[in-house]
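Got a structure for you, questions after.
Heads up, one of the protein chains got dropped from this complex, but the rest are sitting where they should.
Now for subunit A:
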Amino acid sequence: MIDRYTWYEYAAIYAGIAVFLFFVLAPFIEGFMVSLKPLSRLFSSPYSFWPQEGSLTAYFTMWESVPGFWRYIVNSLFISTTATALVLIMVVPAAYAFARFPFPGRGPLLAAFLAVNMFSGAVLLIPLFRLMRQMGLLNTYWAMIVPGAAFLIPSAIWLLRTYMMRIPRELDEAAWVDGASRLYTLRRVILPIAMPGIAVVAITTFIGAYAQQFIFALTFNSKTEFMPLAIGLFAYFGRQEVVWNELMAASFVGIAPVLILIVFLQRYLVAGLTAGAVKT
């Protein structure tokens, strides 16, 4: 049939995929190898790809050598979770409004929300710094959560709006005819049906929040006890004597939750991305 390949086509496809995946995974492979190598081996030439005398020692010793490692992970999860909750509270009603009501100025407003995507936090860093200082939020968790959430709102609205537009209008209308108020309809009819879509938005927002924890944390927070994982490790990388194998081990433990998450949620992620993206 159409999808049958000859043996050399198979070979070419697999070779291509191997090269592609090697590029994508190389840093993780290297990082993992480094985490297995004993320090003395790490700084010896000639370079060897495979760890000799490899062991998992670094995974046990790092808990002591990277100070506050637990704290960083908990901070990261806390910041991302709070930002995601904040985003959802604002985005769910907004997406519903954009999906259902032809109010005046809808198009320009939607465009304005999307335009926020274009301005990264980096451009607005100076006034944001002033704003955070005025509000007394510098060196608190909020200094990372508040600006972070703002830049996650636009794509969340976009994704959820697309999802909600696929819920049949007849459902709203039936509830309306039955005498339900608009708010009641949203809460009791639309929200339960939109749950899978909200879940996808929550996951992508969470991943986004987890990924962006660098520049805001770097600029708006200098307290070690509030640092998210990325900044905690970055501060550690800057020191003179870096215990690289333990640091790589720490990185792996730090990203493990996200990696496990995508294995389980991969299908929903792609589905969500497809729905939100291709239908621009």
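To be clear about the criterion, contacts are C-beta pairs under 8 Å (C-beta built on N, C-alpha and C of every residue); 3 or more make two chains touch, one makes a residue touch a chain; residues count from 1.
What we mean here is this: contacts and distances are computed from a predicted model.
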item	value
Chain left out of the displayed complex - its UniProt protein name, from "Sugar ABC transporter permease", "Thiamine-binding periplasmic protein", "Protein-export membrane protein SecF" or "Ferredoxin reductase"	"Sugar ABC transporter permease"
Among A:63, A:78 or A:176, residue touching the chain not depicted	A:176
Residue, one of A:66, A:91, A:200 or A:243, that touches the chain absent here	A:91
Touching residues (missing chain, whole complex) on subunit A	2-3, 5, 9-10, 13-14, 16-17, 20-21, 23-28, 30-31, 34, 42-43, 45-49, 76, 89-91, 93-94, 96-98, 100-104, 106, 109, 111, 113, 115-120, 122-131, 146-147, 149-151, 153, 157, 172-173, 176, 182-183, 186, 207, 210-215, 218-219, 229-231, 233-234, 237, 244, 247-248, 251, 254-255, 258-259, 261-263, 266, 269-270, 273-274, 277-278, 280
